[in-house]
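There's a structure below that I have some questions on.
With one protein chain held back, the other chains of the complex are shown just where they sit.
Let's look at subunit A:
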């Protein structure tokens, strides 16, 4: 099965495609055989002795035996460990309700902030932006967020968002932005200095030297899904040259 999967890496698959457990793999009787395990990521499901594709997209592979479907979608489904950008929607007693774009609002305890105690409550208002990660997320339970890691440190998480812009992009683009050695990110770095915070739930927060620049970069990022790399570079450069604040400086 692994060889069949590896053949299809980088190709387009649609729901209903199946991989059979290998009848072609011969088992040696003399040598000690370590059974090979396949780790299935999103979009792949096991049903009996078959592996089933349940989302359309590109099949991706990571050594040694990890496979998943890379698909473009807009709606976020909470997963444990994901770092997301949420909006605080209500305060009720010990718990804040946070909108993360999933099917249900996530809960965030007031004790899940760095340095927070029962006496020393964090200053959180309705409408604040919060960068947090999921400590509980499964289909049967209410998702739960925390702004501290295992050792009680904030590690970059918490309340943020003074004077920036929050906008949403597709989940596929967010994954491309967060990937190590991301091409889009390095292009952006060369283009203009800016502060960028990316949540895996499709929300991006951006701040740069002027409002116009921020808007241009935001528009550019939102268009990235449908642009090729050269289009992105020329588009970004021409948009920033047209920017009035840039012209004054020149």
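Quick note on the criterion: a contact is a pair of C-beta atoms (placed from the backbone, for glycine too) under 8 Å apart; a residue touches a chain by one contact, two chains touch by 3 or more; residues count from 1.
To be clear about the criterion, contacts and distances are computed from a predicted model.
Visitor: Name the absent chain as its UniProt record does, using one of the following: "Exosome complex component RRP46", "DNA-directed RNA polymerase RpoA/D/Rpb3-type domain-containing protein", "phosphatidylinositol N-acetylglucosaminyltransferase" or "E3 ubiquitin-protein ligase parkin".
Guide: "Exosome complex component RRP46"
Visitor: Per the definition of touch given earlier, which of A:36, A:49 or A:104 contacts the omitted chain?
Guide: Residue touching the chain left out of view: A:104.
Visitor: Among A:8, A:55 or A:185, exactly one should touch the missing chain; which is it?
Guide: A:55
Visitor: Specify the residue from the set A:1, A:38, A:77 or A:194 that touches the hidden chain.
Guide: The missing chain is touched by A:77.
Visitor: Which parts of subunit A face the unshown chain closely enough to count as touching?
Guide: Residue positions of subunit A that touch the missing chain: 10, 12, 14-16, 18, 43, 45, 52, 54-58, 70-75, 77, 102-104, 139-140, 172, 176, 225-228.
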